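Right, I'll just put the structure down here and ask away after.
With one protein chain withheld, the remaining protein chains of the complex are depicted in position.
Moving on, here comes subunit A:
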Amino acid sequence: MSSESGKGTRTDDGGATRAEYCVIACAETWRDAGEILASPMGPIPSVGARLARLTFSPDLLLTDGEALIVRPDGTVEGWLPYRAHLELVTGGRRHVMMGASQLDRFGNQNISCIGDWARPTRQLLGVRGAPVNTLNNPTSYWIPRHSRRVFVEKVDLVCGVGYDRAAGARHHRLARVVTDLGVLDFATPDHAMRLVSVHPGVSVEQVREATGFDLVVPDRVPYTREPTAAELRLIREVIDPDGIRAREVAG
């Protein structure tokens, strides 16, 4: 049980918001990543990738979400149409942070459909590039609403491949899962999902409660680190002055 995480949301002026802890946790995904493409999917991972690029991972490459590689100020430095992007995936010089409609304890991910694939109760996007991503380049996940609907015992369709099904594939690596409640990874002997940190204001119990499978929880669970003053300024004034992050994660 956690000895560090307690109750109480930080409300003091100038303190980081929950959305900003999420940004920090996403940014950390690309720390020490070197000269690779950061592929964030969703608003908060995008803010996180740009923060990493502007601070501790200056060699990162960023896309404009379409066909261009851009610097944080929008300067074009490369061309990356879809076909080249797929080559970059299989070449491995990329770390993607994908979404997941469902995720299980070994990191199997579903974005295709809910229910029986042959006749789904809810058709979603489709497998997209999740199979190729997870067998070729480091993959992380971003879950803006940590709940039992997402964190399930068994996903309905395996799109992104988890550790129990990858059979040690040579380029398979799931790095971390960032949610609105905390950070998780797979650094356990059998690669079962483990709670790494909770965001300030979140309790370990709250994470357990919102997870539909038995989570590995160490004796001590620290809080997600505080952003520095410089990081907060970059997030608020340079990267996301319109506050899109707060629309994705409240608080």
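Here, a contact is a pair of C-beta atoms (placed from the backbone, for glycine too) under 8 Å apart; a residue touches a chain by one contact, two chains touch by 3 or more; residues count from 1.
Keep this in mind: contacts and distances are computed from a predicted model.
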Next on the checklist: Looking at what's absent rather than what's present, what does UniProt name the missing chain, "ABC transporter permease", "CoA transferase subunit A", "Thiolase domain-containing protein" or "Acyl carrier protein"?
Outcome noted: "CoA transferase subunit A"
Item to check | Of A:36, A:113, A:150 or A:239, the one touching the omitted chain in the full complex | outcome: A:113
Item to check | Residue among A:130, A:152, A:221 or A:234 touching the omitted chain | outcome: A:130
Checklist outcome for this item: Among A:81, A:218 or A:243, contact with the omitted chain is made only by A:81
Checklist entry - Residues on subunit A that touch the omitted chain in the whole complex? => result 66-68, 79, 81-83, 86, 89-90, 112-113, 117-132, 134-136, 157-161, 165-167, 169-172
